[in-house]
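One chain of protein is taken out of this complex; the other chains stay put.
The first chain written gets the first letter, and so on, giving A and B; residue counts start at 1 in each chain.
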Amino acid sequence: MKRAIITLLTDFGTRDYYVASMKGVILSINPGCSLIDITHQVKPQDVREGAFILSNVHSSFPRGTIHLCVVDPGVGSPRRPILLKTRDYFFVGPDNGLFSFAMRGEKVKTAVDLTNPEFFLSRVSTTFHGRDIFAPVAAHLSLGVKPEKFGNLIDHWEELDSREPEIKGNNLVGEVLHIDAFGNVITNISEEQILQFSRGAPVIIEAGGKRIRNLKKGYWEGERGKLMALFGSAGFLEISVREGNAQKVLRIKRGDRIIVTR
Amino acid sequence: MKRAIITLLTDFGTRDYYVASMKGVILSINPGCSLIDITHQVKPQDVREGAFILSNVHSSFPRGTIHLCVVDPGVGSPRRPILLKTRDYFFVGPDNGLFSFAMRGEKVKTAVDLTNPEFFLSRVSTTFHGRDIFAPVAAHLSLGVKPEKFGNLIDHWEELDSREPEIKGNNLVGEVLHIDAFGNVITNISEEQILQFSRGAPVIIEAGGKRIRNLKKGYWEGERGKLMALFGSAGFLEISVREGNAQKVLRIKRGDRIIVTR
Partner (left out) sequence: MKRAIITLLTDFGTRDYYVASMKGVILSINPGCSLIDITHQVKPQDVREGAFILSNVHSSFPRGTIHLCVVDPGVGSPRRPILLKTRDYFFVGPDNGLFSFAMRGEKVKTAVDLTNPEFFLSRVSTTFHGRDIFAPVAAHLSLGVKPEKFGNLIDHWEELDSREPEIKGNNLVGEVLHIDAFGNVITNISEEQILQFSRGAPVIIEAGGKRIRNLKKGYWEGERGKLMALFGSAGFLEISVREGNAQKVLRIKRGDRIIVTR
């Protein structure tokens, strides 16, 4: 038994037994783990959404935290199960790009293809690697097993297309990255990029056919029910409605274009 | 590291990374904390609902528990971040009335305006004080930092209008306080108030245009599918349908009138 923090991020939902199965497996191997849910409501099989959420939260956790992430449309197929070790964290899950946004701020020290069945459950199903492979690997890792023991070292892993905003003529063109539970529309345009583009001049933001001229410091500056733009807690341009739902006002979805003009 | 219990009550939902960010920040400061979710599904920015839920559960926790509560429509505005210490508990969150129902059964010993940035994250955003102010304050508190260290002592804080039931002629008039996930309609009329009003005589309850004559001892006494009234686990008059949903039958919402006649 050893103290350790394991976070869990999945698309399993919370109605079924799937998440609890993973937790039971982990605690059977290391009852000293603290298990912290990031979320289990990633849209089913939406690797990009999982990657976005993870990248916004992984570094809030203490050094040594193990991030166990399973959004895995290819479960049972030849996609590899992997472990990435950075200076401060461990990441365990499928090799499908799920870790790629988090890795932008991290430097991978060791990367392993999880091939050693010694650390799996004795019977591995084809449909539930979360329980049968990833959970036991994370648990053994939390006991201090060295990353190299879990399989073959690798030097390449899947990355998602990062879709950075681009300057096109007089426009800075980005897209909707995420819509949160308040209906806040989070874009892929960072505060730095806007400042560089605008050189301090006022900007207009176009989204869902509407134009927003207000760049506010915080939600409380907005007028109730009116669209506003601001920089959200993750450092990205965000469109909000004070005490309202910007997504419903704009009828916008992830991937839709956001145009900034000066 | 020190053992401590911190509960979390927010309107952040569980789809995003917001709650996990707070937990990561807390565990980075005090990895010995047990983190217990009260709920994260308070209706967005509904301070009154958050206050109601907190007041029904805070005293079930052991002495010394820190209740960290963030339903905060004024985040980033001049509303104060506060800490209230009672005989048994600590409460950390925005000064907007969120604690006022819980305080009815508590006596505040120390109240502090959280002005000391030493206990905040080094960079405080304007949109996410849950992560940047409240979580680190709760974590330092769990390590034994004295309340006075977090800022200026205060002797006044926001309270929500309590909306007590009133006697009007031959009627006792209250309102719907909360509707739970089963569709049970919880009113602001306590068992004591009904007894005092009825002096033991049978009462009729009017709600959503329907009249209910049955005051039952428990759900099992009701007829399947029929409306009944009883005193719920929080001590308030409640309207229920056995194995059904009273809210749907009554088409009623929070704040709607409930009339008791004898």
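We adopt the following convention: contacts are C-beta pairs under 8 Å (C-beta built on N, C-alpha and C of every residue); 3 or more make two chains touch, one makes a residue touch a chain.
Source: prediction; values computed, not measured.
Undergrad: From the listed residues B:Arg87, B:Arg104, B:Arg123 or B:Lys217, report the one that touches the chain absent from this view.
TA: Touches the omitted chain: B:Lys217.
Undergrad: Consider the whole complex, including the chain that is not shown, and state which of B:Gly24, B:Gly93, B:Gly208 or B:Gly232 touches that chain.
TA: Per the contact definition at the top, the residue touching the missing chain is B:Gly232.
Undergrad: Return the single residue from B:Met22, B:Ile38, B:Ile194 or B:Leu227 that touches the missing chain.
TA: B:Ile38
Undergrad: Spell out, residue by residue, where the missing chain touches chain A.
TA: 12-18, 20-21, 23-25, 27-28, 31, 35, 44-45, 73-77, 125-128, 131-132
Undergrad: Please output the residues of chain B touching the missing chain, sorted low to high.
TA: 3, 5, 7, 14, 34, 36-41, 53-54, 56-57, 59-62, 65, 180-182, 217-221, 230, 232-233, 238, 242-243
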